[in-house]
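Note that one protein chain of the assembly has been removed; the remaining protein chains are unaltered in position.
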């Protein structure tokens, strides 16, 4: 427990993850692009770094949870970036969902300095971050995975090693693809049901009594029934991941006709100003398309 | 247990369902378009009817499990069809997956003769039919649902009343839509994973450790891993249901962009001669499209 | 010019086509499901039949231009239908856009009575019908094509024999598919252009200066620029044809992923109440999806 942890990126997920690290007793320094976000954690006892470079200098391990590949670029490679504070033995735990290309480039830069990185994107959304029940999908050296397991287990309950650097991100993106398909399936069904006079609750009840049941349908079905679209996982972020997934598929020459169609529906939800609402608000885009 | 049951349609599902009725002690008469299929049940003690009309005459309740709306037409409305043998109090239990239009038309014809129908399409595929663990999604009068519950419970474990005639079919079609999305999600992910060097097993492990886990992913993932494409639910039948769903959506003016894209992938699997294989063989169409 | 012509179906297209037959000197009898529609032609000198059967009895050739396969069913096969008035040598010219299955069934019924049919769906929309500049895509015996050429040339300028019965409909449906793709291409481009600050006129100018220019882009681009959505070809009718095309593709196991995606956009336009507007009103569905 004596590893000094730095945490970069105090968004919806990051602030909850950082708080768990603090509560589990890790010495913690935080950094965020907009410094105001550091205050709640500072009150709980975290130190605050002025730059990513300073964050790296003051930590043995930096955990990052930022929005997209551009934010990782800024965090790591900027003039005052993390790389400037890296020295042999330093570890970087990339919990952001970004592209395999990005995580591979970061790892290469760290290794040149005798350090190393592990990618470990998470699933579990806001609640999982708050309750320390996240699942980590890691990519990188198995030894680094083992080394950083205690850090991950302070924030979650399970970490699955998916392979080399990039393969964790790949699995994470596939997973967010699966979520997209499931939500689209539910919402296309709900809208059709509404037109046919079948209540949402009946549709969810039948799904949940079937061999293809999933707690996800109950969770999101209940939110839609209550018209509760408060952000657990924002449409903007899911579309970002769908786009990374389609770019990855394109570079691997792996057609994803279903994913491509579904992304456009979520894009339409963004276009209609729903980007900051929860991903289940995609139902509104489908309702509009159906003239409801 | 003294109701005399007639069973029409002894395909993959029907033969197993009829056998369960027989074993639970119902007096059973069977009919099938190709009469050879009646033999195994005759050996177990079932009587055999020469025509649907005769089947109706010899039964209090006729259970139907045939391939598509055209087969229901033939069964019910042909010159030697079921309608000719219907009298007041007769009951028709439609377990085929057909369109709401079809079940509504059958019900209207039965009611003119003082009889009634309940639609009760099933989910659970071959294994559920064999083990009497099917789920029924019923549409029609609640009283008829109650009346026929013992018959359904001889073949399954649960029956959910979804509303009036047509609404059971609607929910069933939505359910098969959900299956289509989930399988497409899994297979697009598996093919991408293969190109990225991530094993199928890792993808399924991560899905199953996540909040969007479903026994369905484990079941179909294992089959694909073993390249076991033996029919539980044939691609031809699922495409039939996808098509009924899209027709229903079209008549209700309810766009289904995801479903439309996904159906074309399954169509491609049919076009490549995979129509009689299990629905998870859709992975082969995606592999081909990916140049694997 | 001494052939007696019957005309069934006096919609947007039919009334204009019938008028041209009258003006070119053909003795004309008309029938329409709602008889009021016959009045304008009666004033110009057409006789009016009370039933399709009477229409057939009073004509050597009946030309049909009705909305969909169900309307052809009613016209030909109903108790008072055309078939009752058919005798050897009678000719039926099917100008409706329906499925190959439908036209084949009609032809078979006519041939049993020593008569014959030619399918001859048209393109050219309202203006072409008014100006007698329609194009006919025929299917059936070449001899019947030749025999009916003078009738067609009274309403249009060209008739292309596409093959046996069903192949004219196939080509017509493919053609309406092509229209759908072109309009979707134009409208997706226009909406994107609007978001990027590029005027619609610039987009159309560039298209028309390119190797992929088409008078269709100029025609529909100008209508959209003026927000003139008056019906030339209604969205409801095009969606009907898109659906027939996808059903044909499905029965032939020929995947149409582009067409499937595009139909859902037009479906969304219908769902939003635009079914009776011109097909270029699909731009409104895309604008809504884009948050405009």
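Each chain carries a letter (A, B and C) given by its place in the written order, and its residues are counted from 1.
The definition used in the following text is that a residue touches a chain if its C-beta (ideal position, glycine included) is under 8 Å from a C-beta of that chain, and two chains touch if they have at least 3 such contacts.
Everything numeric in this text was worked out from a predicted model, so none of it was measured.
**Student:** Determine which one of C:89, C:114, C:150 or C:258 touches the chain that has been left out.
**Tutor:** Looking across C:89, C:114, C:150 or C:258, the contact with the absent chain belongs to C:258.
**Student:** Just to verify: which one of C:27, C:52 or C:177 makes contact with the chain not shown?
**Tutor:** In the complete complex, the chain left out is touched by residue C:177.
**Student:** For chain C, enumerate the residues touching the unshown chain of the complex.
**Tutor:** Contact residues on chain C toward the absent chain are 100, 123-125, 128, 135, 137, 158, 160, 162-164, 166-167, 170-171, 174-175, 177-182, 184-186, 188-189, 191-193, 195-198, 202-203, 205-207, 209-216, 219, 245, 248-249, 252-262, 264-265, 286, 289-291.
**Student:** Give me the chain A residues in contact with the hidden chain, please.
**Tutor:** For chain A, the residues touching the absent chain are 239, 243, 247, 249-250, 253-257, 260-261, 263-265, 267-268, 270-271.
**Student:** Name, in rising order, the residues on chain B that touch the hidden chain in the full complex.
**Tutor:** Counting only chain B, the missing chain is touched by 257, 261, 268, 271-273, 285, 288-291.
Throughout what follows, only the chains that are shown with their structure count from here on.
**Student:** On C-alpha atoms only, rotate chain A onto chain C and read off the angle in steps of 5 degrees.
**Tutor:** 180
**Student:** Validating interface symmetry: for the copies chain B and chain C, is the fraction of residue numbers used by both over half? Same or different.
**Tutor:** same
**Student:** Grab the C-alpha centre of each chain and report whichever is closest to the global C-alpha centre.
**Tutor:** Ranked by how close its C-alpha centre lies to the overall one, first comes B.
**Student:** Centroid from C-alpha atoms only, then distance chain A to chain C, rounded to Å. What do you get?
**Tutor:** For chain A versus chain C, the centre distance works out to 52 Å.
**Student:** With chain centres defined as C-alpha means, what is the inter-centre distance between chain B and chain C in Å?
**Tutor:** Those two chain centres are 37 Å apart.
**Student:** At least two partner chains per residue is the criterion; list those residues in chain A.
**Tutor:** If we look for residues of chain A contacting two or more partner chains, we find 257, 261, 289-291.
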